[in-house]
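On to subunit A.
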Amino acid sequence: MPLIRDGIFVEDNFATIADGEPFPANGTIVSLARFHKDREALLARNAPVGVRLKSEESPEALGEDVHRLSVVVLEFPKFRDGRAFSWARILRTRLGFTGEIRAAGHFLYDQLAFMHRVGIDAFEVPENITLPEFHRALGEMTDVYQPSADRRKTIRQLRAGFETLPSLPSGERAG
Partner candidate 1 sequence: MYRYDEFDARFVTERVAQFRYQVERRLSGELTEDEFKPLRLMNGLYLQLHAYMLRIAVPYGTLSARQLRMLAHIARKYDKGYGHFTTRQNIQFNWPKLVDVPDILADLATVEMHALQTSGNCIRNVTADHFAGAAADEIEDPRPIAEIIRQWSSLHPEFSYLPRKFKIAVGGAAHDRAALKFHDVAVEIVKNEAGETGYRVYAGGGMGRTPYVAHVVGDFVATTDILAFLEAVMRVYNQSGRRDNMYKSRIKILVNALGPEEMRRRIEREFAEIRAGGTLEVPAEEIARITDYFAPPAFEALSDVSPEFEATREADVDFRAWSDVNLAAHRAPGYSIVTISLKPIGGVPGDASHEQLDALAELMDKFGIAEIRVSHEQNLVLPHVRKKDLSAIHARLAELGLATPNAGLVTDIIACPGLDYCDLANARAIPIAQRLSERFADLKRQRDIGELKIKISGCINACGHHHAGHIGILGVDKKGVEFYQLQLGGSGAEDASIGEILGPGFGEHEIVDAVERVVDVYLERREGSERFLDTVRRVGLEPFKERAYAAH
Partner candidate 2 sequence: MANLPQILTANRLRDGDVVYWRGGTWVTALADAEVFPDDAAAEAMLKAADVFVKGREVVNPYLFDVRIAADGVKPVKEREIIRAAGPTVRVDLGKQSRRYV
């Protein structure tokens, strides 16, 4: 499946492996269960590690280990299941995760802008989506009413001509 990261198509340099499979040479993405089971071995390897969370799995289950991960994959089992929107937000804001947050599974064009706002920066997209479409989706609405992980200025801040944003709790990434 094609991968868009930071707004462009990129090579996926991670292999997602099933729970019984051996680790590949390079980057690997495992389930949360596998991560808990093989944590020591995974982190001891000299290769980047990612964890794929099911929609009912909170990233808080990763604890401090989250900072040793390169990527967290959030699964959308069906597009109506919106838990991952909160997981992404928690990863960025509460846990201060600065690595890649990748969306996988079933989601719609019409959700891309929301996903981007809550901190998802990589998308496993269907074959037929083009880059112009992807960017169109992100740009449909010029302004937003709520602060989120993307730290876009809100309409209220624009009205007030705010130049600086309130300080963020430590760990929340800028930009």
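The definition used in the following text is that a contact is a pair of C-beta atoms (placed from the backbone, for glycine too) under 8 Å apart; a residue touches a chain by one contact, two chains touch by 3 or more; residues count from 1.
These made the cut because all candidates are chains of the complex that A comes from, given by their letters.
Note that the coordinates shown come from a computational prediction; the quantities given were computed from them, not determined experimentally.
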Result, touching chain for subunit A in the complex among 1 or 2: 1
Contacting residues of subunit A [partner candidate 1, same complex]: 58, 79-83, 85-86, 89-90, 93-94, 108-111, 113-115, 117-118, 140-148, 155-156, 158-160, 165-169, 172
